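Dropping the structure in here first, questions after.
One protein chain is absent from this view; the other protein chains keep their places.
As written, the chains take the letters A and B, and residue 1 is the first residue of each chain.
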Amino acid sequence: MQKIETLFVDLSNWFIAWLQSLGVPLAWADAILLLIQFLCIVGIILANITILIWLERKVSGFIQQRPGPNRLGPHGVFQTVADALKLLTKEDIIPSKTDRLIFITAPILFMTISVMLYIVLPMGKDMQVVDLNVGLFFFISLGSLTTIALLMGGWGSNNKWSLLGAMRSVAQMISYEIPLALSLMGVVMITGSLRLSDIVAAQDNVWFILLQPIAFITYFIAATAELNRGPFDMPEAEQELTAGAYTEYSGMRYALFFLAEYTNLVAVSALLSTLFLGGWQGPWLPSWLWIIIKTYLVMFLFMWVKWTFPRIRMDHLMAFSWKVLIPVTLVNIVATGFGLYIFKGIGG
Amino acid sequence: MLQTEQLTINIGPQHPSAHGGLHVEAVLDGEVVVDAIPHVGYVHRSVEKIAESRTYAQFVPYTARLDYLGTHLPVIGYVQAVEKLAGIEVPERAEYIRVIMGELSRIASHQLFIGSLAIDLGATTGLLYCMRDRERIMDMFEMTSGQRLLAAYMRIGGIAEDLPPEFLPAVRSFVRDIPKMIKEYQGLLYGNEIFQARLKGIGKLSAQDAIAYGVTGPNLRACGVSYDIRKAEPYGIYDRFDFEIPVGSNGDAWDRLMVRNEEIIQSGRIIEQALDQLPEGEIRAKVPRVFKPEKGKSVYHRIEGAKGELGYYIVSDGGEKPYRLHVRAPSFVNLMALPLVSRGGLVQDIIVNIATLDPVLGEADR
Partner (left out) sequence: MYGTGLLKGMAITLKYFFSKKITIQYPEEMPKLPERFRGRLYIEFEKCIACGICTKTCPNDVLSLEDARDENTKKKKLISYTIDHQYCMFCNLCVENCPSNCLHFSHDFEMSRYNRADIKEVYHRPPEMDQVPAQVSAPDSGEAPEPSSDLTEDALKKQKKMEALMTALDKNPVKVLSRYVDSEDDAQILAEIIQADRSKAEKLVELMADDQEKARKVAVAFVNKEKKQRQRQTEGGE
């Protein structure tokens, strides 16, 4: 059992030892290991996305009392492959008067930022690519860079509806940044550190979801808005006027936007399970399996919310963020402060 | 001051929430709607002209295609108009069966209304639950006439075929399940705070404006006017049933939804009473094979369709084909209230207003 638990850690240690035995200096060996870890992350992301697209369709089907995709492969597991092949073979249309550099770079930037989020996530005991001491801060700040990519997509399309959709989307994402960051402050206050591995370690006795339930809910809502998903997908919905910032994209570029959104979703779910559900801690199963299970549970929660609720109107959305979520998170911080004071006073 | 410009955009005719083929030209000032002009006519099939070259009995299937979501109601209206024109009396059993079929069609139409409103707002699951419940009604129609949606089951003088034995238990079990169905819609849709926030206070229509524009049906009743043709001018045997007319108070989108929801329950009551009173007997009066009404006679007969007052104006010239047939389509008249209701609101509310005015473009364009 112990061997399975430390499988990946042992593997990387063995790899460095082997490279050193070949005469490579330690710094170089570390760099090569880092490169391989990046590639592994990309592989993990691709695998997850493939499963996730299938999972979303199956979950939505089951909620609607229908089986979802079930023709290609057992239970339709090859549906994503078919969709990806279809998108790859589509014609790549770039409208004529667009700003080509911005148009082409937008999806690439979106995807890159989303991939960079995985660097700080703990995927098991001692299994992080880089254990930054400001890991949480890094995560939140990178998450807000995605707005630039969206704005680039909208501007570069040379289409007023795309620009309209992109600006709405950006307004939504910026408004929900603040509750996003503020709701995590409670967790940071209890832990006393921004390092993600410390936060996981601090959940030894009790998971933070029990200590900070309001923070969990507000972070969940703010994250749904950040991901342009669920009840907050007004800027990119079909029943509204246009497809938002993604109107002019076709084929693989369009796919890249959606893949980037799903990548973001997995990252946010992993963060939620790290911060509130105890990370990789759990009895009996290896740690990297636990975090997978918890991440998928949180993703199921996201999907469940998306397929149940209607869309929120734009002005209600903004009003909700500024007038409801921010005060609630501020109250949560104050309450956490009080709680800590009393707890330290009692505990000594 | 910043110089701003008004933007004109087109919603539809090819649009996921256009309810048929409706084209709305929206003039916007930022997010606020200055005007929303509906352009209809994309589904025009010249049904009224076709009527002039078909005999009265041959035209019956065409009427089903007018309001295709309220399956039997437009057909009932037409055959009753022709019977009024020629003075034919329909046997009792046929009248009761017509009432049952008509009210089932009304329930089906309102269920689709709720489902399409849900998906226009983004709750896709709502549509699928409403469709699943509507399948039960379609199965009942299939049992009797062989067709699910465009059943040509009525004939001049009565009904085509008698009910099969499995129909009555199916209707009874459906009527028993109506309260459970409404409770589920309440839990998933009406109780949802987001849903309520999207609908309450949107698209207010005052009672005077509604009467001035000629809006009828559930839209008028939502404004507070208690006018239902089944009670005001009973046709057929509607005066034998005991039911209430749901009336709203504000005239906004929420009231229009609630009025239709309540109508489903009242239709269930009517069906139950009709089932209890159903007599035996013939199902079709004797109509001569070559059917020629009096020359020069004209009749206007109106019924309470699922969307409002559905009227048929038939002029006869003594031949076996009508000289002129005009259909007063409620969706066409109701749609003309769209600009009034949308002005001053937001862009997303145009979608909500179209959905709650419940137009069926087949009827509006004929």
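Just so we're on the same page, a residue touches a chain if its C-beta (ideal position, glycine included) is under 8 Å from a C-beta of that chain, and two chains touch if they have at least 3 such contacts.
Since the model is a prediction, treat every value here as computed from it, not as a measurement.
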Options B:57, B:247, B:275 or B:299, residue touching the unrepresented chain: B:57
From B:80, B:105, B:125 or B:316, residue that would touch the chain that is not displayed: B:125
Chain B residues that touch the omitted chain in the full complex: 54, 57-62, 125, 129, 132, 139, 142-147, 150, 152, 160-161, 164, 166, 184, 187-189, 191-194, 196, 286, 288-289
Touching residues (missing chain, whole complex) on chain A: 59, 62-67, 70, 304-305, 307-309
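By our rule, only the chains that are shown with their structure count from here on.
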Chain centre separation in whole Å, for chain B relative to chain A (CA means): 46
Chain A to chain B touching residues, read off their complex: 60, 63-66, 160-161, 231, 233-234, 237-241, 307-316
Residue numbers on chain B that touch chain A, as the complex places them: 7, 9, 11, 16-17, 31, 118-126, 128-129, 132, 188, 192, 194-195, 197-198, 346-349, 351
